[in-house]
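There's a structure below that I have some questions on.
Removed: one protein chain of the complex. Kept in place: all other protein chains.
Letters A, B and C mark the chains in the order given here, with residues in each chain numbered from 1 onward.
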Amino acid sequence: MDDLFVKVTTKMILPFIQMYGLYVILHGHLSPGGGFSGGAIYAASMVLYTLAFGLKKGQQRMPHEVSSKVETGGILLYVLFGFAGIFQGYSFLTNKAAGFPMGEFGAVLSAGFIPIVTFAIGLKVMSTIVTLFHTMLEEES
Amino acid sequence: MKKLLTLIVLGGLLLVLLSSIAELPPMGEEKGPSYNEIAHYYVEESAEDTGAKNIIAAIITDYRAFDTLGETTVLFTGITAVISLLGVSHQKKEGEDQHHG
Amino acid sequence: MSFRMIIDNINYIGAMILFVIGLYTVLTHANLIKKIIGINIMETAIFLFFVSIGYVRGGVAPILGASGTETLFVNPLPAAMILTGIVVAVSITAFSLSIVIKIYDAYGTVDLDEIMKIRSVEADE
Partner (left out) sequence: MNSLNFPVYILMLLLAFAVIIPLQRKPFGKKFQIAMVSVLGGALFMALLELIKVLTDAPYSYTFGSYEAGIGIEFLVDEFSALMTFVVLLLATLVIIYSIKDLEHEIEPHRMYSYYTLVFLALFAMIGMIFTNDIFNLYVFMEVLSLTSVAIIAIKKKKDTLMASMKYMMMGAIGSVTILMGFALIYMVTGHLNMTLIFQEISQVWELYPRNILLAMGFILTGFGIKAAIFPLHNWLPDAHSSAPTPSSALLSGLVVKAYVFSIAKMMYRVVGKDISVNIGITGYIIVFAVMSMIMGSVFALTQRDMKRRLAYSSVAQIGYIFLGLALATELGFSAALFHVISHAFMKSALFLSAGSIIYLTGKRDVKGLDGIGYEMPITMTVFSIGVLGMIGIPGTSGFMSKWFLGLAVLDAGHPELLLVILLSSFLNALYYLPIVISAFLRERPETPLEMQRDRIPMTMKVSMVLVAAGSLVIGLFPHLVMDIIEQAVPTFINLGMGL
(Lines give C-alpha, C1' and ligand atoms only; values in the text may rest on other atoms or scores of the structure.)
Protein backbone atom coordinates (compact mmCIF):
# COMPACT_ATOMS: atom_id res chain seq x y z
CA MET A 1 0.00 0.00 0.00
CA ASP A 2 1.73 3.12 -1.18
CA ASP A 3 0.09 5.82 0.82
CA LEU A 4 2.04 8.62 2.41
CA PHE A 5 -0.50 9.32 5.14
CA VAL A 6 -0.57 5.70 6.22
CA LYS A 7 3.21 5.55 6.28
CA VAL A 8 3.65 8.73 8.28
CA THR A 9 0.91 7.86 10.76
CA THR A 10 2.31 4.38 11.19
CA LYS A 11 5.76 5.75 11.93
CA MET A 12 4.26 8.13 14.46
CA ILE A 13 2.18 5.66 16.42
CA LEU A 14 4.50 2.66 16.14
CA PRO A 15 6.68 3.52 19.18
CA PHE A 16 3.63 4.07 21.34
CA ILE A 17 2.11 0.70 20.46
CA GLN A 18 5.41 -1.03 21.12
CA MET A 19 5.90 0.82 24.38
CA TYR A 20 2.41 -0.20 25.46
CA GLY A 21 3.07 -3.81 24.49
CA LEU A 22 6.26 -3.85 26.54
CA TYR A 23 4.44 -2.23 29.46
CA VAL A 24 1.74 -4.89 29.38
CA ILE A 25 4.34 -7.66 29.27
CA LEU A 26 6.47 -6.25 32.09
CA HIS A 27 3.50 -5.52 34.35
CA GLY A 28 1.90 -8.89 33.67
CA HIS A 29 2.00 -9.92 37.30
CA LEU A 30 0.70 -6.59 38.60
CA SER A 31 -2.08 -5.51 36.28
CA PRO A 32 -4.39 -7.13 33.73
CA GLY A 33 -2.48 -8.50 30.79
CA GLY A 34 0.62 -10.61 30.64
CA GLY A 35 2.80 -12.35 28.14
CA PHE A 36 0.06 -13.27 25.71
CA SER A 37 -1.77 -9.97 25.57
CA GLY A 38 1.42 -7.94 25.58
CA GLY A 39 3.03 -10.10 22.94
CA ALA A 40 -0.06 -9.78 20.78
CA ILE A 41 -0.04 -5.98 21.13
CA TYR A 42 3.63 -5.83 20.20
CA ALA A 43 2.98 -8.14 17.26
CA ALA A 44 0.12 -5.88 16.16
CA SER A 45 2.63 -3.06 15.77
CA MET A 46 4.79 -5.21 13.50
CA VAL A 47 1.75 -6.29 11.50
CA LEU A 48 0.80 -2.65 11.08
CA TYR A 49 4.34 -1.87 9.89
CA THR A 50 4.22 -4.66 7.33
CA LEU A 51 0.80 -3.52 6.12
CA ALA A 52 2.00 0.03 5.66
CA PHE A 53 5.47 -0.55 4.21
CA GLY A 54 5.11 -3.88 2.44
CA LEU A 55 6.34 -7.36 3.14
CA LYS A 56 9.97 -6.80 2.20
CA LYS A 57 10.58 -4.05 4.72
CA GLY A 58 8.59 -5.92 7.31
CA GLN A 59 10.79 -8.92 6.89
CA GLN A 60 13.91 -6.81 7.24
CA ARG A 61 12.65 -5.82 10.68
CA MET A 62 11.86 -9.40 11.64
CA PRO A 63 13.82 -11.87 9.49
CA HIS A 64 13.06 -15.57 9.61
CA GLU A 65 16.41 -16.40 11.20
CA VAL A 66 15.73 -14.07 14.11
CA SER A 67 12.17 -15.18 14.68
CA SER A 68 13.01 -18.86 14.66
CA LYS A 69 15.75 -18.22 17.21
CA VAL A 70 13.38 -16.20 19.38
CA GLU A 71 10.81 -18.96 19.34
CA THR A 72 13.28 -21.66 20.27
CA GLY A 73 14.83 -19.36 22.86
CA GLY A 74 11.49 -18.59 24.49
CA ILE A 75 10.67 -22.23 25.11
CA LEU A 76 14.21 -23.15 26.15
CA LEU A 77 14.28 -20.28 28.64
CA TYR A 78 11.01 -21.51 30.10
CA VAL A 79 12.31 -25.07 30.40
CA LEU A 80 15.58 -23.86 31.90
CA PHE A 81 13.82 -21.94 34.65
CA GLY A 82 11.66 -24.98 35.22
CA PHE A 83 14.75 -27.08 35.83
CA ALA A 84 15.97 -24.66 38.48
CA GLY A 85 13.37 -26.22 40.76
CA ILE A 86 14.70 -29.70 40.11
CA PHE A 87 18.28 -28.66 40.86
CA GLN A 88 17.13 -27.31 44.20
CA GLY A 89 15.53 -30.64 45.02
CA TYR A 90 11.94 -29.62 44.34
CA SER A 91 9.77 -30.51 41.40
CA PHE A 92 9.70 -28.99 37.94
CA LEU A 93 8.70 -25.30 37.66
CA THR A 94 8.94 -24.53 41.38
CA ASN A 95 9.01 -20.81 42.04
CA LYS A 96 9.26 -19.59 45.60
CA ALA A 97 10.60 -22.69 47.27
CA ALA A 98 13.38 -23.00 44.71
CA GLY A 99 14.85 -19.74 45.93
CA PHE A 100 13.88 -17.24 43.29
CA PRO A 101 14.02 -13.75 44.84
CA MET A 102 10.49 -12.69 45.66
CA GLY A 103 11.18 -8.98 45.93
CA GLU A 104 8.75 -6.45 47.28
CA PHE A 105 5.05 -7.13 46.78
CA GLY A 106 3.80 -4.93 43.93
CA ALA A 107 7.19 -4.04 42.43
CA VAL A 108 8.00 -4.76 38.80
CA LEU A 109 10.92 -6.98 39.75
CA SER A 110 9.16 -9.29 42.16
CA ALA A 111 7.31 -12.58 42.25
CA GLY A 112 10.28 -14.86 41.47
CA PHE A 113 10.38 -16.23 37.95
CA ILE A 114 6.97 -14.90 36.92
CA PRO A 115 8.25 -11.72 35.16
CA ILE A 116 10.98 -13.66 33.37
CA VAL A 117 8.62 -16.37 32.22
CA THR A 118 6.08 -13.76 31.16
CA PHE A 119 8.77 -12.02 29.16
CA ALA A 120 9.74 -15.29 27.48
CA ILE A 121 6.10 -15.93 26.59
CA GLY A 122 5.72 -12.38 25.32
CA LEU A 123 8.70 -12.74 22.99
CA LYS A 124 7.44 -16.08 21.78
CA VAL A 125 3.89 -14.86 21.09
CA MET A 126 5.19 -11.76 19.33
CA SER A 127 7.47 -13.64 16.99
CA THR A 128 4.87 -16.34 16.35
CA ILE A 129 2.12 -13.93 15.30
CA VAL A 130 4.47 -11.90 13.11
CA THR A 131 5.89 -15.01 11.48
CA LEU A 132 2.41 -16.39 10.84
CA PHE A 133 1.43 -13.14 9.17
CA HIS A 134 4.58 -12.96 7.08
CA THR A 135 4.41 -16.61 6.04
CA MET A 136 0.85 -16.28 4.86
CA LEU A 137 1.67 -13.09 2.97
CA GLU A 138 4.64 -14.74 1.29
CA GLU A 139 2.39 -17.51 0.09
CA GLU A 140 -0.08 -15.03 -1.36
CA SER A 141 2.56 -13.13 -3.32
CA MET B 1 -32.47 -31.52 2.24
CA LYS B 2 -29.23 -32.11 4.05
CA LYS B 3 -29.47 -28.64 5.53
CA LEU B 4 -32.98 -29.29 6.80
CA LEU B 5 -31.91 -32.53 8.43
CA THR B 6 -28.94 -30.86 10.10
CA LEU B 7 -31.21 -28.09 11.26
CA ILE B 8 -33.60 -30.56 12.87
CA VAL B 9 -30.82 -32.49 14.60
CA LEU B 10 -29.12 -29.36 15.86
CA GLY B 11 -32.45 -27.93 16.97
CA GLY B 12 -32.92 -31.06 19.03
CA LEU B 13 -29.45 -30.60 20.52
CA LEU B 14 -30.27 -27.00 21.37
CA LEU B 15 -33.52 -28.04 23.02
CA VAL B 16 -31.71 -30.62 25.13
CA LEU B 17 -29.11 -28.07 26.14
CA LEU B 18 -31.62 -25.34 26.96
CA SER B 19 -33.92 -27.64 28.86
CA SER B 20 -31.04 -28.65 31.10
CA ILE B 21 -30.33 -25.06 32.12
CA ALA B 22 -32.78 -25.43 34.99
CA GLU B 23 -30.77 -28.32 36.32
CA LEU B 24 -27.34 -26.70 36.09
CA PRO B 25 -26.04 -24.79 39.10
CA PRO B 26 -27.29 -21.20 38.76
CA MET B 27 -24.87 -18.58 37.55
CA GLY B 28 -23.06 -16.10 39.74
CA GLU B 29 -23.71 -17.65 43.12
CA GLU B 30 -21.06 -17.19 45.72
CA LYS B 31 -21.86 -20.58 47.18
CA GLY B 32 -21.86 -22.31 43.80
CA PRO B 33 -20.11 -25.66 43.55
CA SER B 34 -17.25 -24.38 41.42
CA TYR B 35 -16.31 -21.57 43.83
CA ASN B 36 -14.81 -24.05 46.23
CA GLU B 37 -11.73 -24.38 48.36
CA ILE B 38 -9.41 -24.37 45.35
CA ALA B 39 -10.65 -20.97 44.16
CA HIS B 40 -10.48 -19.64 47.72
CA TYR B 41 -6.96 -20.95 48.05
CA TYR B 42 -5.88 -19.09 44.93
CA VAL B 43 -7.49 -15.85 46.09
CA GLU B 44 -6.15 -16.01 49.61
CA GLU B 45 -2.70 -17.54 49.25
CA SER B 46 -1.43 -16.28 45.91
CA ALA B 47 0.14 -13.13 47.37
CA GLU B 48 2.05 -15.23 49.87
CA ASP B 49 2.95 -18.06 47.50
CA THR B 50 3.91 -16.15 44.40
CA GLY B 51 4.13 -12.46 45.22
CA ALA B 52 2.05 -11.49 42.19
CA LYS B 53 -0.79 -8.99 42.47
CA ASN B 54 -2.57 -10.40 39.43
CA ILE B 55 -4.01 -13.71 40.58
CA ILE B 56 -4.59 -14.90 37.02
CA ALA B 57 -0.94 -14.29 36.20
CA ALA B 58 -0.04 -16.19 39.35
CA ILE B 59 -2.14 -19.13 38.19
CA ILE B 60 -0.94 -19.28 34.59
CA THR B 61 2.73 -18.75 35.29
CA ASP B 62 3.15 -20.36 38.67
CA TYR B 63 0.43 -22.71 39.94
CA ARG B 64 -0.35 -24.07 36.50
CA ALA B 65 2.89 -23.10 34.78
CA PHE B 66 3.13 -26.48 33.12
CA ASP B 67 -0.11 -25.75 31.24
CA THR B 68 1.44 -22.56 29.97
CA LEU B 69 4.51 -24.46 28.82
CA GLY B 70 2.14 -26.73 26.94
CA GLU B 71 0.42 -23.70 25.53
CA THR B 72 3.63 -22.14 24.22
CA THR B 73 4.27 -25.55 22.72
CA VAL B 74 0.89 -25.33 20.98
CA LEU B 75 1.96 -21.99 19.50
CA PHE B 76 5.28 -23.46 18.46
CA THR B 77 3.48 -26.42 16.93
CA GLY B 78 1.16 -24.08 15.08
CA ILE B 79 3.97 -22.07 13.57
CA THR B 80 5.99 -25.18 12.67
CA ALA B 81 2.94 -26.72 11.03
CA VAL B 82 2.22 -23.57 9.04
CA ILE B 83 5.85 -23.27 7.92
CA SER B 84 5.97 -26.96 7.01
CA LEU B 85 3.01 -26.36 4.73
CA LEU B 86 3.53 -22.86 3.37
CA GLY B 87 7.15 -21.89 3.98
CA VAL B 88 8.59 -20.58 0.74
CA SER B 89 12.13 -21.63 -0.01
CA HIS B 90 14.26 -18.57 0.52
CA GLN B 91 15.75 -18.27 -2.94
CA LYS B 92 12.35 -17.89 -4.56
CA LYS B 93 11.27 -14.71 -2.87
CA GLU B 94 14.29 -12.63 -3.88
CA GLY B 95 12.61 -11.37 -7.00
CA GLU B 96 9.46 -10.24 -5.24
CA ASP B 97 8.57 -6.60 -4.77
CA GLN B 98 6.44 -4.98 -2.12
CA HIS B 99 3.02 -4.76 -3.78
CA HIS B 100 1.04 -6.02 -0.87
CA GLY B 101 -1.57 -4.71 1.46
CA MET C 1 -38.49 -22.31 32.91
CA SER C 2 -39.39 -19.00 34.42
CA PHE C 3 -38.45 -15.59 33.10
CA ARG C 4 -36.32 -14.97 36.17
CA MET C 5 -34.24 -18.05 35.44
CA ILE C 6 -33.67 -17.00 31.84
CA ILE C 7 -32.43 -13.60 32.95
CA ASP C 8 -30.18 -15.13 35.59
CA ASN C 9 -28.63 -17.68 33.28
CA ILE C 10 -28.56 -15.59 30.14
CA ASN C 11 -24.82 -16.26 29.64
CA TYR C 12 -25.31 -20.01 29.63
CA ILE C 13 -28.21 -19.73 27.20
CA GLY C 14 -26.18 -17.46 24.95
CA ALA C 15 -23.23 -19.85 25.03
CA MET C 16 -25.40 -22.81 24.11
CA ILE C 17 -27.10 -20.97 21.24
CA LEU C 18 -23.69 -19.83 19.95
CA PHE C 19 -22.39 -23.38 20.19
CA VAL C 20 -25.22 -24.71 18.06
CA ILE C 21 -24.89 -21.86 15.55
CA GLY C 22 -21.20 -22.65 15.21
CA LEU C 23 -21.85 -26.34 14.73
CA TYR C 24 -24.51 -25.55 12.12
CA THR C 25 -22.04 -23.34 10.26
CA VAL C 26 -19.39 -26.06 10.23
CA LEU C 27 -21.75 -28.78 9.11
CA THR C 28 -23.75 -27.04 6.40
CA HIS C 29 -21.57 -24.43 4.72
CA ALA C 30 -19.60 -25.60 1.74
CA ASN C 31 -17.14 -22.73 1.94
CA LEU C 32 -14.06 -23.84 3.85
CA ILE C 33 -13.36 -20.39 5.29
CA LYS C 34 -16.88 -20.29 6.67
CA LYS C 35 -16.32 -23.67 8.24
CA ILE C 36 -13.27 -22.29 10.03
CA ILE C 37 -15.34 -19.33 11.19
CA GLY C 38 -17.88 -21.83 12.51
CA ILE C 39 -15.17 -23.55 14.55
CA ASN C 40 -14.23 -20.18 15.95
CA ILE C 41 -17.82 -19.45 16.91
CA MET C 42 -17.96 -22.75 18.77
CA GLU C 43 -14.75 -21.93 20.58
CA THR C 44 -16.08 -18.50 21.52
CA ALA C 45 -19.22 -20.13 22.89
CA ILE C 46 -17.13 -22.28 25.17
CA PHE C 47 -15.01 -19.38 26.32
CA LEU C 48 -18.20 -17.53 27.22
CA PHE C 49 -19.50 -20.59 29.02
CA PHE C 50 -16.28 -21.15 30.94
CA VAL C 51 -15.88 -17.55 32.01
CA SER C 52 -19.52 -17.40 33.09
CA ILE C 53 -18.92 -20.37 35.37
CA GLY C 54 -16.30 -18.35 37.17
CA TYR C 55 -18.50 -15.28 37.60
CA VAL C 56 -19.68 -14.38 41.07
CA ARG C 57 -22.34 -11.73 41.51
CA GLY C 58 -20.75 -8.59 42.90
CA GLY C 59 -17.25 -9.94 42.41
CA VAL C 60 -14.39 -7.92 40.92
CA ALA C 61 -11.48 -8.91 38.69
CA PRO C 62 -9.00 -11.01 40.66
CA ILE C 63 -6.24 -8.46 41.05
CA LEU C 64 -5.15 -7.78 44.59
CA GLY C 65 -5.32 -4.11 45.42
CA ALA C 66 -4.45 -2.10 48.49
CA SER C 67 -7.73 -3.10 50.11
CA GLY C 68 -6.47 -6.55 51.02
CA THR C 69 -8.42 -9.73 50.57
CA GLU C 70 -11.80 -8.73 52.00
CA THR C 71 -13.21 -7.83 48.58
CA LEU C 72 -15.10 -10.54 46.77
CA PHE C 73 -13.23 -11.76 43.71
CA VAL C 74 -14.57 -13.79 40.84
CA ASN C 75 -13.13 -17.27 40.43
CA PRO C 76 -9.72 -16.78 38.79
CA LEU C 77 -9.23 -20.35 37.56
CA PRO C 78 -11.67 -20.33 34.58
CA ALA C 79 -10.22 -17.05 33.36
CA ALA C 80 -6.72 -18.49 33.49
CA MET C 81 -7.85 -21.56 31.56
CA ILE C 82 -9.56 -19.48 28.90
CA LEU C 83 -6.33 -17.54 28.31
CA THR C 84 -4.79 -20.87 27.39
CA GLY C 85 -7.84 -21.79 25.34
CA ILE C 86 -7.65 -18.63 23.27
CA VAL C 87 -4.06 -19.26 22.30
CA VAL C 88 -4.92 -22.82 21.30
CA ALA C 89 -7.77 -21.47 19.16
CA VAL C 90 -5.39 -19.07 17.41
CA SER C 91 -3.02 -21.91 16.49
CA ILE C 92 -5.82 -24.07 15.16
CA THR C 93 -7.24 -21.24 13.08
CA ALA C 94 -3.84 -20.34 11.66
CA PHE C 95 -3.08 -23.88 10.62
CA SER C 96 -6.55 -24.49 9.14
CA LEU C 97 -6.25 -21.30 7.13
CA SER C 98 -2.87 -22.35 5.79
CA ILE C 99 -4.37 -25.67 4.66
CA VAL C 100 -7.11 -23.68 2.93
CA ILE C 101 -4.49 -21.58 1.15
CA LYS C 102 -2.87 -24.77 -0.14
CA ILE C 103 -6.23 -26.18 -1.20
CA TYR C 104 -6.95 -22.99 -3.09
CA ASP C 105 -3.59 -23.36 -4.85
CA ALA C 106 -4.41 -26.91 -5.83
CA TYR C 107 -8.07 -26.58 -6.87
CA GLY C 108 -8.61 -22.89 -7.53
CA THR C 109 -11.60 -22.70 -5.22
CA VAL C 110 -12.44 -22.94 -1.54
CA ASP C 111 -15.94 -24.26 -2.09
CA LEU C 112 -16.28 -27.86 -1.00
CA ASP C 113 -19.01 -28.73 -3.53
CA GLU C 114 -16.90 -27.50 -6.44
CA ILE C 115 -13.85 -29.32 -5.12
CA MET C 116 -15.89 -32.52 -4.97
CA LYS C 117 -16.96 -31.97 -8.59
CA ILE C 118 -13.36 -31.47 -9.68
CA ARG C 119 -12.30 -34.58 -7.77
CA SER C 120 -15.01 -36.74 -9.31
CA VAL C 121 -14.01 -35.56 -12.79
CA GLU C 122 -10.38 -36.38 -11.98
CA ALA C 123 -11.34 -39.80 -10.67
CA ASP C 124 -13.15 -40.63 -13.90
CA GLU C 125 -10.16 -39.88 -16.06
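Operating definition for what follows: a residue touches a chain if its C-beta (ideal position, glycine included) is under 8 Å from a C-beta of that chain, and two chains touch if they have at least 3 such contacts.
This structure is a prediction, so every number in the text was calculated from the model and none was measured.
S.K.: For the unseen chain, which displayed partners does it touch in the full complex?
M.R.: Answer for the hidden chain's contacts among shown chains: A, B, C.
S.K.: Pick out which of C:5, C:39 or C:63 touches the chain that's been left out of the picture.
M.R.: The single option touching the absent chain is C:39.
S.K.: Which chain C residues touch the hidden chain?
M.R.: Residues of chain C in contact with the hidden chain: 19, 22-23, 26, 32, 35, 39, 42-43, 46, 49-50, 53, 77-78, 81, 84-85, 88, 91-92, 95-96, 99-100, 102-103, 106-107, 115, 119.
S.K.: Considering the whole complex, not just the chains shown, which residues of chain A touch the missing one?
M.R.: Missing-chain contacts on chain A: residues 68-69, 71-72, 75-76, 79, 82-83, 85-87, 90-95, 97-98.
S.K.: What chain B residues would touch the chain not displayed?
M.R.: 16-17, 20, 23-25, 33-36, 38-39, 41-42, 49, 62-67, 70-71, 73-74, 76-78, 80-81, 83-85, 87, 89
Keep in mind that, in the parts below, only the chains that are shown with their structure count from here on.
S.K.: Between the chains shown, work out who touches whom and classify the graph as line, ring, star, complete or other.
M.R.: Graph shape, chains as nodes and touching pairs as edges: complete.
S.K.: Counting C-beta pairs in contact, which comes out ahead: A-C or A-B?
M.R.: A-B
S.K.: Taking each chain's centre as the mean of its CA atoms, how far is chain B from chain C in angstrom?
M.R.: Roughly 9 Å separates the two chain centres.
S.K.: I'd like to verify one number: the distance from the centre of chain A to the centre of chain B, where each centre is the average of its C-alpha atoms, in whole angstrom.
M.R.: The separation of the two C-alpha centroids amounts to 19 Å.
S.K.: Chain A to chain C: how many Å between their CA centres?
M.R.: Spacing between the chain centres: roughly 25 Å.
S.K.: Find every residue in chain B that makes contact with two or more other chains and list them.
M.R.: Chain B, residues with two or more chain partners: 47, 53-54, 56, 60, 68, 75, 78-79, 82, 86.
S.K.: Multi-chain contacts only, two chains or more: what residues does chain C have there?
M.R.: Only 63, 83, 87, 90, 94, 98, 101 qualify.
S.K.: Could you please specify the touching residues of chain B with respect to chain C in the complex?
M.R.: 2-3, 6-7, 10-11, 13-14, 17-19, 21-22, 24, 26-30, 32, 34-35, 38-39, 42-44, 46-47, 53-56, 59-60, 64, 67-68, 70-71, 74-75, 77-79, 81-82, 85-86
S.K.: List the residues on chain C that touch chain B in their complex, please.
M.R.: Within the complex, chain C touches chain B at residues 1, 5, 8-9, 11-13, 16-17, 19-20, 23-24, 27-28, 52-59, 62-65, 69, 72-73, 75-81, 83-84, 87-88, 90-92, 94-95, 98-99, 101-102.
S.K.: Help me check something: in the complex, which residues belonging to chain A touch chain B?
M.R.: These residues of chain A touch chain B: 1, 28-32, 34-35, 50-57, 64, 71, 74-75, 78-79, 82, 92-93, 95-96, 102-103, 105-106, 110-114, 117-118, 121, 124-125, 128, 131-132, 135-141.
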